[in-house]
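The complex is shown incomplete by one protein chain, all other protein chains being positioned as in the whole.
Letters A and B mark the chains as written, and numbering starts fresh at 1 in each.
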Amino acid sequence: MGIPPSTGLKVQRNMTHRKFLRGPVMVGLLLLLVAVLSACTNPQTTFSPKSDTAQSIQTLYLLVIVMASIVMVGFFGVLGFALFRFRDRPGRIASQTHGNTKLEIIWTLLPVAVLIIIGAPALIAVAGSAKAPDEDALHINVVGHQWWFEVQYPGMGPEDPNNPGERLPLITANEVHLPVGKQIYVTLESVDVIHSFWIPQLIGKTDMIPGHPNELQTFTPQEVGVFYGQCAEFCGTAHSHMRFRAVVESLGDFNEWAVALQTPPADPASELAAAGQTLFLAKGCAACHTIYGMPGAAGKMGPNLTLLGDRRTIGAGIVDNTDENLRQWISNLQEIKPGALHMPSFGLLPAENPQHMSDAEIRAVSAFLRGMALN
Amino acid sequence: MAHVEPIEEQTSTGLNNRKLLMWAFLGSDCMFFGALISTFMVYRGRSGTSILQFHEAHDAIKDAIGISVGTLSIILILLAVVAFAVNLIVMNRGVVKQIIPAVLTLFVIVVIFQSAWIAGHHPEFTAHECTEMGGIVLPDNESCELILAENVLDIPLTSISTFVLLMSSLSMVMALAALERNNLPGFRTWLTATCLLGVAFLGFQVFEFNAFLQEGLTPRENLFGSTFYVLTGFHGAHVTLGVLWLSSLVVASFKGKVTQKSALDVEIAGLYWHFVDIVWIVIFSVIYLIGAYGIG
Partner (left out) sequence: MAAYTGLLKRPVSPTGVWSWLTTIDHKRIGLLYGVTALTMFFIAGIEAVIMRLQLSSSDQTLVSPEIYNQLFTMHGTTMVFMVIMPMGAAFFNYLIPLMIGARDVAFPRLNAFSFWMFLFGTLLMHASFLTMSAPAMGWFAYAPLTSLEYSPTNGVDYWVLGLQVLGIASMAAAFNFVVTIINLRAPGLTLMRMPVFAWMTLIISFLLIFAFPVITIALTLLQFDRWVGTNFYNAAAGADPLLWQHLFWVFGHPEVYILILPAMGIVSDILPTFTRKPLFGYPAVVFAGVAIAFMGFGVWSHHMFTTGMGAWANGVFSFATMLIAIPTGIKVFNWLGTLWGGAIQFKTPLLFSIGFISMFTLGGLSGVMHAIVPVDTQQQDTYFIVAHFHYVLFGGSLFGLMAGIYYWFPKMTGRMLSEGIGKLNFWLMLIGFNMTFFPMHIVGVLGMPRRIYTYGADQGWDSINMFMTIGAFVIVASFLAFMVNVIRSLQSGDPAGDNPWKAATLEWSISSPPPHYNFVEIPTITSRYPLWEKDHSVGAAQAHGHDDGGHAVHMPDPSYWPIVLSAGITMLAGGLLIWKWHQILGFTVISTFGLLALYATYRWAFEPVNEPNSEEPHQ
């Protein structure tokens, strides 16, 4: 091959490998700093495992990141060196190699070795993920709706009128209570489109598919706390606003909560709340929402509102449960959750509409709902 | 597609460009039907409701005979067609010399189909199977309000239409052979026969679709309806396009546009036609033979 040696080509002096990599490297370092700082404190981070399964995922994750970083450093090192060492200069002649079989074999086998290092534990973990739940695991069934999470505790609810001796599932919404230290077994379904159930600090996600029930890998929460969850499969207009909380508490607290949930609510504490209770039935809320122990409030279309006062958030995990937020929700939920289905914006309905609620009425209903609390 | 000037370019492999194009296209069509057939198979046994008859308990032995006879007959038909083609094209034996072997083969084929017909004529299952499948045994003890709709399938009729389509592949081969020997009247006859057989096949399909619709099996009815009509419908569309293509060749030949020099174009049309036929054999086996003899 007679390629003429390069002659007189202007060497771009500032095109050394150093300048080449400077930009990306600095950017990368800066971000790494930000990342490290936020990784521990961010509420939805995948790098702060609080369950045994999340911990084992984290271990594998770190192994993979380390291996990838080694490859990355090696790659950029070789590249940077080559760009510098073999840059064109007057008199430089390129070596006309077509290949090197030995080298090619080595760099085919090397990736195989790396892949075995990460692949073996990975495949073992996959095999382990199919393990059946323990005998005494807590079974929770989560049903996806557009755009909220229905949480069911099979066999823990009120007695089934059709099957004496059997108990209905205990149903709540958008907040999953979990006893710490107990293995949790979650089954997943959906009534409409595909959703996904994910609590980054406790467990990886699994999809909720209509007509195709799934089960989450079992996990045991190891720390008390409130953890963020979010729907992780695009499910339509308000997908961004389909979130939830996982409340991990002591077994005692958990049982107390489960009992309180199905105990008929105490009489409303204030006149305002009592008025609210009446309005709850009169304005049609009960047609879609259930409140345990409240006759007439057995609607299944919307989330179960029992013990709403205790919930940390409303609207499917998107805003804090405050009086102001709840009033806004009732009055005009589209402001908080654009695209939300089925529930009217009671404050915006025309005055002639019997379902219209004035500010005072909304205040009452809010007081009633938030008055239903554990303590 | 007949070109006016049959200049054949020199190619790197010696393969003609247009023939290679057709092979590439058929490769894609394989995946097209593959996806449709996979969908059908994935959804087998998951259907909704339809009302159909059931009779007494079926015989497992009859099932086995049916399946093996069906499969064997398909293989033998294929062998027969190949044998004909080889004889004609490779060994250049005239058609007349082949009459006795031809008749014998046809007789065998007919016999085989008859047995398939006998074995398959009454798909049957028990009352227990009816309820297993989620159906309800009706008071007359003859009917099952049934989950599976496969029992609308009429194996005998479809065997005949399959035979018709297979024979059309044979006539296609004959047409090409005639054209290559510059026998234009022979070419026109055989190609017209191919078109007519193709149309006959389509006629059977139309009749069958009609019958099913009247029995209540619509594309909307259940998964079987959806997958069945879409799969066989697309196949029928392919046959229709083929018939249009072949008839345009017949018409063009009457205008003097198709001569011995355009044998390649006819061969390419033939490739398409044979593909459509082979796909039908797979569809027939998957939908009818497997579907009717097995339950769910």
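One rule holds in what follows: a contact is a pair of C-beta atoms (placed from the backbone, for glycine too) under 8 Å apart; a residue touches a chain by one contact, two chains touch by 3 or more.
In this text the structure is predicted, and so the values were computed from the model without any measurement.
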Subunit B residues that touch the omitted chain in the full complex: 1-5, 11-13, 15, 17, 20-21, 24-25, 27-29, 31-32, 34-36, 39, 42-43, 46-48, 219-220, 222-223, 225-227, 229-230, 244, 248, 257
Interface residues of subunit A (partner: the chain not displayed): 1-6, 9, 12, 15, 20, 23-24, 27-28, 31, 34-35, 38-39, 41-47, 56-57, 60-61, 64-65, 68, 71-72, 75-76, 78-79, 82-83, 86-89, 92-100, 103-104, 107-108, 111-112, 115, 118-119, 122-123, 125-127, 129-130, 146, 188, 192-194, 196, 198, 200, 203-207, 209-212, 214-215, 217, 228, 230-240, 318-319, 338-339
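Everything below uses one rule, namely that only the chains that are shown with their structure count from here on.
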Subunit A to subunit B: how many Å between their CA centres? 51
